[in-house]
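Every protein chain but one is kept in place in this view of the complex.
When the chains are written out, they are named A and B in that same order, and each has its own residue count from 1.
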Amino acid sequence: MKPSRRHPILGAFLAALAVLTITPPAWSADPIHVALSAPLTGNFAEYGQNFQKAIDLGVEWINAAGGVKGRPIVMVVGDSKADPKEAAALAQKFTSDSRIVAEIGDFSSTACLAAQPIYDRAGMVQLSPTASHPNFAPGSQWSFGIVGTQAGEGPFMASYAVQKLGKKRLAVLYINNDWGIVSKDLFIKAAKEMGAEVIATESYFETDKDFTGVLTKLRGQKPDLLYIPSFYNEAALINKQRERLGWTDVTMMGPGSLYSPKLLEIGGDSVNGLYTSAAFFPKDPGANVQKFVKGFETKYKATPNMFAAVAYDSINLLAFVIERVGTDRKAIRDEMAKARDFPGVTGKITFTERRDVVKEYRQLIIKNGDFVLYDR
Amino acid sequence: MLLSQVVNGLTQGSLYALVAIGFVIIFGTMNLVTFAHGEVYMIGAFVGYFALGVYHLPWGIALALGMTAAWVLGALIEKTAFRPLRATGHMPPLLITIGLSVILKDLAVIVFGAENRPVPSVYEATVRVAGVPVSVLQLVILGLAGGLVLALRLLLQGTKLGRAMRATAQDHEAAYAMGVNVNRVFNISFALASALGGAAGVMVGIYYNTVYPAMGGTAGLKGFAACIFGGLTSIPGAILGGLIIGVVENLTVQFISSGYRDVVAFVVMVLVLLLRPQGLLGKKLRTV
Partner (left out) sequence: MALHEFVPGRANRRVWLSLLVAAVLLPAVVRSEYLLNTAVLAGIYIILTSSLNITNGYTGLFSFGHAAFYGIGAYTAAILATRLGAGFWLTLPMAGLVAALFGAALAVPTLRLSGIFLALVTIGFQEIAFLVTLNWIGLTRGPMGIPGVPPPGLFGFELRGNTGYYYLVLALDVLTLFVLSRVVTSRVGRAFIAIREDELAAQASGIPTFRMKVLAFVIATFFAGLAGAVFAHHARFVSADSFRLDETFVILTMLIVGGMGSFLGPIIGAVALVILPEASRFLAEYRGVVYGLILIGVILFRPEGVAGVPGIIQPRGLLARRPAPPGGEEPAR
């Protein structure tokens, strides 16, 4: 016995489906499309927006100089919110769009890892400005990372803490994600090799806001230095709550992820005296660095930070590669892997056979509400 | 360090208790459960953030504004979502509050953005109480929570409205028969519970220097766990439940690991439901 009426919702759904499938794809033979997957909203918005600003500046200059192979670059931007699921969904969208030749993104290693199988399966370059997890770039022929990995930064920070500052009793409070765990591991390994003692390690989840409990616990162990592999939000909160608990006799240090004006804004006085690092320093006198810094300041009325710098290097590197081999996705990948001494504002870019790079870092400290080079 | 953790725990626990008291009031008076309480707390927190962080009003005003916003929102929810469904049992209103919670959270993300908003610091100083370093802010929060509870008690025991609320909680049909305007009492009860939640939200924002749209989710659930732990219909139970959960959480951080802190509330809730559904101080319940 059939139902005596078709339900209206079923009909509406079929109609909607029909409409969606008949819509023709947009066609434009001229510009070269590059995708950007980055957190433009959410807790990592600061980082993603820096990517976008720097890339827009780079694209503006590239197009003004005649484009790539005479064609302008057009960015196709997706907001991943640093959420691995969103990053994967964007990867699906980007790889099914035949106009897009390569992708820049994402910000966090976890998001990059989630999207990796999709770019790998479809065969599209995934160039992450900031993924620093040692397993990211080697995980797929199509994945590239230009910020250096924690295998380089970890020992650098350990040396800063143990050899430069002479700290012997170290504690670590790290964010419990891919990047945080690997940062902690590599820092601790290097620090121990240099003769320091790691007396406590504690972790927190990205969504945790309460650090009073864990700070009280760490305080009880009386470390000389507390190393905090975190992003700027939590680092600021950790420091504020630390101050409020009256724990002021410990040295604070964190990796280059903290090098952002937002840390100063949210952390206020509590982050004065914090030690950190950078692979990019705006006062570097190099010509390409100054051109970038001045251009960014003119356009955005703000000094670029490390995140803007690596994104700027990403688009320039990609443009350079496309100029040499054209827009075939595989050709782009192959040429990218051969990059040697590409002059980036964050240093020379040469990919190892694992498709990551070895970086040089600078030691910084926050003084009077600003980042300065540590020169003692 | 142990005493420090206890102080941490009591401070957080007092905030859980405020949320839990809200649930007790709603359930005790109206026999209903709301899943939107966490979002009301969140809206209160955001109003407090705007007052304190954006308009730089004194924190006391921010607190009052947050509580007022929560009160109004609560009254609105009761009037539009609970009242028309009053004859239908407890499930439809519950499902509606699920819908409301999803809407409020999503709207907050759309309007405010998903990122954490930094709340300026209030009371940065530290003091020593019995040799234990305690943040002045912790003392302020404890005092404030205590003050609100006392005010609540005065309201319930010493005013006509309070008597009406207690009568309605005990037997609303009898109260109606005695001339109590039960609809009004329900609305005020819900609004009052919401205001307490809003107060907790503002204070959490100040304590952790941050507010964000997702903050209501776990807070609401933990508040509910505290309410069940204490006994669904007992206000002193809710306070006790909240404080105990707060302290045990911090002891868990100290002795086990910070990752398992959040588990405490839910393990407590499940155990209570399975072993002693009436909680610490509740009366033996009729099944809902």
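In the analysis below, a contact is a pair of C-beta atoms (placed from the backbone, for glycine too) under 8 Å apart; a residue touches a chain by one contact, two chains touch by 3 or more.
Keep in mind that what you see is a predicted model, and the values were worked out from it rather than measured.
Asker: Quick one: which of B:L2, B:L154 or B:V267 touches the chain that's been left out?
Answerer: B:V267
Asker: Which candidate, B:Q138, B:T168 or B:S234, sits in contact with the chain we can't see?
Answerer: If we include the chain that is not displayed, B:T168 is the one touching it.
Asker: Touching the hidden chain in the complete assembly: which of B:G60, B:G89 or B:G146 does that?
Answerer: Of all options in B:G60, B:G89 or B:G146, contact with the hidden chain holds for B:G89.
Asker: On subunit A, what residues meet the omitted chain?
Answerer: The missing chain touches subunit A at positions 1-4, 7, 9-10, 13, 16-17, 20-21, 84-85, 88, 92-93, 96, 110, 113-114, 116-118, 121, 139, 176-178, 181, 205-206.
Asker: Name, in rising order, the residues on subunit B that touch the hidden chain in the full complex.
Answerer: These residues of subunit B touch the chain that is not shown: 30-31, 33, 81, 83-92, 94-96, 98-103, 105-107, 109-110, 168, 172-173, 175-176, 182-183, 186, 217, 221, 224-225, 228, 257, 259-260, 262-263, 266-267, 269-270, 273-274, 277, 286-288.
Following the convention adopted for this analysis, only the chains that are shown with their structure count from here on.
Asker: State, to the nearest whole Å, the distance from the C-alpha centre of subunit A to the C-alpha centre of subunit B.
Answerer: Those two chain centres are 38 Å apart.
Asker: State the interface residues of subunit B toward subunit A in the complex, per the touch definition above.
Answerer: So the residues of subunit B touching subunit A come out as 1, 4-5, 8-9, 11-12, 113-116, 118, 121, 123-124, 126, 133, 135, 137, 208-210, 212, 214-215, 249-250, 253-254, 257-259, 261.
Asker: What does subunit A use to touch subunit B in their complex?
Answerer: It is residues 41-43, 45, 81, 176, 202-205, 207-210, 212-214, 216-217, 219-220, 233, 236-237, 240-241, 243-247, 265-266, 268 of subunit A that touch subunit B.
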